[in-house]
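This is the structure I want to talk about, given as structure tokens.
This view holds just a subset of the chains, kept in their places.
The letters A, B and C name the chains in turn, as written, and every chain counts its residues from 1.
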Amino acid sequence: MNNVPMLEMQHIRKTFPGVVALDDVNLTLRKGEVHILLGENGAGKSTLVKILSGAYQKTEGKIILNGQEVEIRGPRHAQELGIGIIYQEFNLVFQLSAAENIFLGRERTNKLGLIDRKQIFESSQKILDNLGVKIDAFSLVKDLGVAQQQMVEVAKALSLDAKLLIMDEPTSALTDLEIKELFATIRRLKKRGVTIIYISHRLEELFEIGDRVSVLRDGKQVGTYPIADMTQTDLIRLMVDRDLKTQFPKQYAKRGEELLRVEGLSRKGVLDNINLQLHRGEVLGIAGLLGSGRTELARALFGVDKIDAGKIFIRGKRQKITSPRDAIMLGLGFLTEDRKSQGLIMTLSVKENVCLPSVERFSRWGIMDLKAEDQAAHQSVQELRIKTPGLSQKVVYLSGGNQQKVVMSKWLCRQADILIFDEPTRGIDVGAKVEIYKLMNRLTAEGTGIIMISSELPEILGMSDRIAVMHQGQLTAEFPAQGATQEKIMGYALGVSNGA
Amino acid sequence: QRGNNQAAAGPTIALVMKTLNNPFFIDMQLGAEAAAKALQVNLVVQAAEREVDVEKQMQIIENLIQRKVQAICITPSGSREIVPAIVKANRAGIPVLILDTRVDEVALAEAGGQVATFIGSDNFEGGRIAGEYIVNRLGGLGKVAILEGIPGHETGDARLGGFRQAIENSPGIEIIASQTANWERDQGYNVFQNILQSHPEVQALFACNDMMALGAIEAIAAAGKTGEIIVVGFDAVADGREAIGRGTMDGSIVQHPFEMGKLAVEQAYQLINGQSSPAYIPVNIELITKENLN
Amino acid sequence: MVPKDFLSHYGRQFGTLIGLLVLMLVLWILTPHFFTVPNLLNVAQQTSINAIIAVGMTFVIITAGIDLSVGSIVAFSGVVLASVLQAGLPVPLAIAVGLGVGLLSGLVNGLLITYGRLPPFISTLGMMSVARGAALLYSQGRPISGFSESFRLLATGETFHIPNPVIIMVLVYAAAHFVLTRTKLGRYTYAIGGNEEAASLSGVNVRLYKAMVYGLSGLLSGLGAIILTARLNSAQPIAGVMYELDAIAATVIGGTSLMGGEGRIVGTLIGAFIMGVLRNGLNLLGVSSFVQQTVIGSVIIMAVLIDMALKKQRT
């Protein structure tokens, strides 16, 4: 690795109405390094890279690319400058195929101005295959699962042949298997001299691929350090300005009565004879590979998708759940994996989102008690430390992590006692994660039962009481978390071991 | 088995009107139906949804040609635009009778088209009669307002033209406002209410159809001016006659649509039976007021 | 917190409000007849029908839908109302019938959209033809005219010197504002328009509330029909043509986004008044019919352009 700076950002400042997102930030990238950007939710990481990708215009400051000052005029210009990006929030056209998305805006045309469809599909398929994912380049993005969509985003950025590649939380929706492939790809790119900015809240993976790390706090720069000199504890301290004793502060609650029992749940093609139980005070972790059916299970339980067979018992009584409304009435809550399309209503405020499932609680004869609602929302915002200028801020303007907290607070406000969390800490910083874990402790102590679907095995191991593993729509194993290992889980998830 | 919905007896005659959304044309239809019943012919009545839509009217005629009706009576939505459709009917050997609105003679001749007869009265003439009535009532001195139909619509333009001509001949009469209310009753109300604000001195109103006049008399009533402003409409629809009877409206031009419809079917029947028709069958156009309202 | 919250609630209407004020100022300068109490009451009265229909339209548009059938429903409710009045039904009952016809037509839209899963544009476009045809068939194409004074007072009467239609309009707006900001129905209206899937996953009975919103739009069209019929002393099967465009224009000029999830009822009132004042002003000024259309179109564009520009500056 040489030490020539390929890109310098100097005294960058960016303001939004009422928010200073970045204040005097300096960043120097060396050619061929993997530069980690670290910071709490809302620290300004995404804003900083969006200035590079041309999505935002900086308010003040200079950008020097290969020794020359540049004004990045827009996304197209950024591409021409050799800057590629994977956005934190999906930026795919759902109605188009994977291939069409990958080459969107850069279609090669022949002399007649016709799009070279063959080239697009073949190149796309090659990139996808190289990433080690099984995605048909022809399939429409809307038919793909979240993780697959994420891989399409990755493929799209790779197809650029960028000299600077920015990845804003590329692994937040991926399971370990895809992450491995992604890291292999990053290493290959690095060898070719590609510079990479990498943003992630998964601290353990940073040490695997990072060279240097820059830490942001509240839009200001804390410093830049070689990653080799750092420990996780150091990083956490730099980010959150305080010590976190442990990343997984699991407290075991008293296991109480049975809350939920599922017998022989099936849904054609996706779920096959699922049996499980959830008791008060426990966390049931569900692990599995991408597409193993975990989300489908959650959706079926919550009444979103029809089930073909099976019985569901809530607090010992058999129940028919045919709509999310039924589920909510029975005390279920569902934190969806895709907050943008399923969790939040972007046009509404923090308060309105937080209180949406509980509107009935705040209303009598259809008329709402706005004061009570305000109070409840205020309380949730404080409990989860949601960073927002006010309760009436639209959620669209919150940082990704804070948006996730808003989704979570919906169910706390509703006081649901059977919670299904699908990737609950996706895109959430370590500090906030610990808060969420503590919250889970508090909830279980109060007698709530939690089903936690997660692709982060440390989280599964660290926070579950019991672990269930899914493989191709079946629950292949169930065991206590204590004493379990990542290898054991992966074995079942891959269908290699057979616990039955 | 493919059915045939025509009654076995008698020929089929088509009546194609501008629209059916107007009592004037419904009366015309009733006249035609009465004649059809008497003569035992099949009558097909069709009309475009919108009065201004000549192209739809042309489509209807084309479709009726496909259906092989034996005669087509048309109230043209456009005096020149209808010519190509007439020519098509001519080619198919179907006689064409024109009602209510004249076809442009020049355009017809140029296209080599033929119509068997024209049954109707002259909108321009009607406008003129209305104008003269108002001039007389005002004694040649006064301020008049006009409510126009849909801008660019031929029927309204003809009525307007006739009215203006009558006014121009009497220098003491001033047109202080001329605004469109798009043929509609509610717009007639709003627009005339607004005119009353800017020209409270207005003494007479000519509305290019009764609907607008009927809206306007409600606006006049709301302003407490009933009886102070002379209101003349056009078409003498049932509501208009009633208003004239009550004295809230002063007059309306009547065109006898029932008569037109009846004559059209009778003439068509004669043509089908090989007899000829006179080129022009005039239908009386006149002003009705409280005096001659029977 | 209060001023900020206040601004975010009402600040968005500033652009359009300024547009309306500028328009009024211009007319005040151009003609002495505009800024008089009787004329302003006229304008308010003339605006009332469109403004009332636009309330339903605002609800519908906030759910990211559209209702093209309002004008035809006005006609259909109108002729049914008129026929039962003439049949001698007491006024309050006849009014209930008029409102009921509107409500039912709206609910049919709602059912087609929710259970039939039709796009609102198509369902209401179909209803636009069906209700129009029904009105024509029911009345055999003829207006139904002549009602009792007690019925007509609804439109021609005054209360405290203010025309009754204006009072009805104000009440409808007050109620709508309350419903949108303070009730479950209002909250869900925004939620459904913002993200239907998320709303459904949050336990909102999307179908029920959507159907209610279209029912409301039909109901208010029925109310519009009542005022119109009382005002003209006649119900016509061809009434209400193109009312949908006026109502949509009022709503969108008022800042409600056709994408759904956003909008304020006050904005719609301002939007309706911009249209009403403009038409009134053009009549007062005696502008030629040919020019009127061009001016109306340009002002609609201008009003929203100014609003957009101001919004941009604020962000």
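Convention: a contact is a pair of C-beta atoms (placed from the backbone, for glycine too) under 8 Å apart; a residue touches a chain by one contact, two chains touch by 3 or more.
Remember, it's a predicted structure, so these values are computed and weren't measured experimentally.
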**Asked** One each is shown, so how many of each labelled chain does the full complex really have?
**Response** A x1, B x1, C x2
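To be clear about the criterion, only the chains that are shown with their structure count from here on.
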**Request:** Specify the contact topology among the chains shown, as one of line, ring, star, complete or other.
**Result:** line
**Asked** Roughly how far is chain A from chain C, going centre to centre by Cα mean, in whole Å?
**Response** 43
**Prompt:** Whole-Å distance, chain A centre to chain B centre, using C-alpha means?
**Reply:** 70
**Request:** Please list all residues of chain A that touch 2 or more other chains.
**Result:** none
**Complete:** Within chain C, the set of residues that touch 2 or more other chains is none
**Asked** Which of the residues in chain B end up touching chain C in this complex?
**Response** 20-23, 26, 148, 151, 176-180, 184-186, 189-191, 193-195, 197-198, 211, 214-215, 218, 221-222, 237-239, 242
**Fill in**
In the complex, the residues of chain C that touch chain A are 1, 4-5, 8, 182-185, 187-188, 190-191, 193-195, 197-205, 257, 260-262, 314-315
**Request:** Provide the residue numbers of chain C that touch chain B in the complex, in ascending order.
**Result:** 31, 33, 36, 38-39, 42, 46, 49, 136, 140-143, 145-146, 156, 228, 231-234, 236-239, 241, 279-280, 283-286, 289-290, 292-293
